[in-house]
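Every protein chain except one is present and positioned as in the full complex.
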Amino acid sequence: MTLLMAGPLFITAFDSFRKVSYGDPGLFVGFANYAATLGDQRFWAAAGFTTVYTAAMTAGKIVGGYVVGLMLNAVRAKARAFFLGLLLVPYVVPTVIGALVFSWLFNSTFGGFVNVLLAPLGIAPDWFTDPAAAKFLLIFHSIWHESAFGILVLVAALQSVPRERIEAAALDGAGWWQTQWRIVMPSIRGFIGFIALISIMDGFRVFDSIRMITPAASTVGTESLMTYVYNVALGETQQLGLASAINVITIIIILIFLVPFIRQTWREMKSA
Amino acid sequence: MNFPKRIGRSPLLLAVAALTVASLAACGAGSQIPGATGAKGTCLAPEPASPVTVNVLAYGAPGMDPFTKAMTSACNGVKNLKVNHSPVDFSAQLEKAPLSLSQPADGASYDIVEVYNTTLVEYASKGWLAPLDEWVAKNGEASGVNDIDPALLEKMKYDGHLYALPNQQNVHILMYRKDILDSLGIQAPTTYDELYAAADKIKTAGKSETPFVASFNADSDISTAFNNALTSQGGSWVNGGGQPTLASPEGAAAINDLRKLKSYMSSDALTLNNAKAVAALQNGQAAMGIIYAGRGATLIDPALSKFSNDFAFAPAPAAKPGGKPAAQWTQDGFAIAKNSKVGFETLAGVLATSVGDAAMTNGAPFAVISRASKLNDPALQAKAPYWQAALDTLKAGADTLPLKPFMPTIQQSTRPFIVEAVNGTGDPMDALVKADAAANAALTTAGYLK
Partner (left out) sequence: MAYIGLSVAAFVAVFPFVWAFLTSIKPYTDAFISPPVWSFTPQITAYEQLWYATEFASFGVNTIVVGVVTVIISLIVGAPAAYALSRFDSRISLWLLVLALVFRSLPRFVVVLPFYSIAQALNIYDTQLMLIIALVAVNQPFTIWLLRNFFAELPRELEEAAQIDGCSRFGAFRRVIMPLAGPGLVTAGIFTFLLAIQEYLIPVVLTQQHATTLSVFIASFGIAEDTALYQLIAAASILLALPIIALAFLAQKFLVTGLTGGAIKG
């Protein structure tokens, strides 16, 4: 199994130094693919959007998970199970399908439910072609789709905060905000880190939802690193070498973000 | 003509047909796409000596399914021959074709591949397709290939060799609500100016807020719409030296045309593909559309269209008086993968079945079919009232994109700037200069320009 993952990784690294297409022996070109990628505005635009997307999704997931987690813990167990079940729906359904039905709400061909609600307020964005609106829509979708993960982790995490400490803080005269800030948040820091870790790994690889919601990603400014790779390797051109270089750069970016988490785990392991 | 609707467990393409044609006793098609005779047709492939399986790659669409289905239904009756087709969407076809065709000899996952003029050039230039010239020289008469308009066959050639058998052609035409135009005393517009005037009248009369529709989808269709206006204005994508020439008076005029057209469309104009454009006509939100002719079938179908009796068809208008129609001609057909492990004679026989009599008869309501004798058949003409408008548009000079391998590169690299220009209000020239620069860079990277 390790081989099944390590093999392709090796092939990708190898191809990133070659000019190669399907059914083509290929030519060694050194760092030319990397130079071409890093010198391409389109790459930086995609990297920029992907970063913003990941950051917004991660923040939304954590804040949403925290708020909803608090609310879930404030209701009775039966109600909690009911609401949690409903809240899980966008998360458990395949991304491509969720993205499709989500986008229909903003699409006039399908009735444009949201557009009809917004029209009286004088808001009528071109969701799928105006770059700012399309970016917002994709981020909104990711929060809709992924928040449940944050909720799943945090609803239990919040329960694990010892009651006595919260009560003690209340006795010391701390307000609700202070209690959250000084007692609850520090004690669930690790869980928030866990959400961020998963979210960063997934955010940088976003592809499915963009393909469904804005298939014209490269023309409407919603191209992510992965839709860019797709266009280079399968869509517009078949430059496998160039696509491999972009893949390698993406992996490196993700790993850089993972370093703090790995160090944290290392510390835990040593202390265990 | 009333046929029993037989619904079997069959590939999704049947659903497409079933739904589009559904309950359309009038059009005489059930889910088995039986056509006028309900015949399965004859498979033109000889019986293979040992069992072989032929896999067909073709996107599912009402205009494509009858031809794909002609191969599967007729040829699965031949001993030792199995023809599989699982429909994919259009973009999946564009991904899967190069993956399969670029495999080494005998490594194809698809033996017969759907192509249209642009992809034919791309695949043939890479040496992925098997030439059909010899086979047609020998079997052209018996298979009906010789009945296909030579001008159509010419478009399926690359470097002098024939690589695909066209089963249909398509071209933009004007589809309009005759009832509305008649009530306002308007003739079908023949130029964009007449179209704007008609649209204004329809708006003023309160018949529709968004009287016009066309597929301006930023994904790809916007390039087609631009091409239509550009060529009709007399401009071209490249000069003789292969350098992009969009930043021209004609290019600027084309952008202005698209802006003006867009002002008569719904606010989501740049998300409209052909299907969504058709939906706006079907449900009465728009009164005039410039759309590929093959879609005409879904407007006159009472199950799909609220105004099935009210539509009429006319040639595509020109962007300026005396110009060529602002329309693009395309041809679709099937080609044989060079790396297939199935014998060529078998594949050629299956392939030819896609232009056989049954294919033409069953495809007639949904597409402008390729064979001359069938196009002249009054019984088939009655099923497809939009044919005449398409043929007239072609006669008036509508043509294909330049059939050069570099065209996709130009279109992709210029598209963001065209979208920006159509959406914006600034000088179109600014965007077109940027478009030319981007195209130049892309063509140089890809090796088409030095």
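Per-chain residue numbering starts at 1, and chain names A and B are given in the order in which the chains are listed.
The definition used in the following text is that contacts are C-beta pairs under 8 Å (C-beta built on N, C-alpha and C of every residue); 3 or more make two chains touch, one makes a residue touch a chain.
No experiment lies behind these values; they were computed from the predicted model shown.
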item: Shown chains that the omitted chain touches within the full complex; value: A, B
item: Options B:N146, B:T190, B:N273 or B:Q381, residue touching the unrepresented chain; value: B:N273
item: Options B:I255, B:L304 or B:L347, residue touching the unrepresented chain; value: B:L304
item: Candidate in contact with the missing chain, chosen from A:A35, A:I97, A:A132 or A:A168; value: A:I97
item: Chain B residues that touch the omitted chain in the full complex; value: 7-12, 14-16, 18-20, 22, 31, 55, 59-62, 84-86, 88-92, 95-96, 99, 103, 107, 109-110, 273-276, 278-279, 282-283, 285, 298, 303-306
item: Chain not shown, touching residues in chain A; value: 1-2, 4-5, 7-9, 11-12, 67-68, 70-72, 74-75, 79, 81, 83-98, 100-102, 104-105, 108-113, 115-116, 144, 148, 152-153, 155-157, 160, 187-191, 193-194, 201, 204-205, 207-208, 211-212, 215, 225-226, 229-230, 233, 240, 243-244, 247, 250-251, 254-255, 258, 261-262, 265-266, 268-270, 272
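Heads up, the rule we're going with is that only the chains that are shown with their structure count from here on.
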item: In the complex, chain A residues that touch chain B; value: 21-24, 36, 107-109, 112, 124, 126-130, 215-216, 218-220, 234-238
item: Parts of chain B lying in touch with chain A, wherever the complex brings them together; value: 91, 94-95, 98-99, 101-104, 217-220, 222, 266-268, 270-272, 276, 279-280, 408-409, 412, 415-416, 419, 423, 445-446
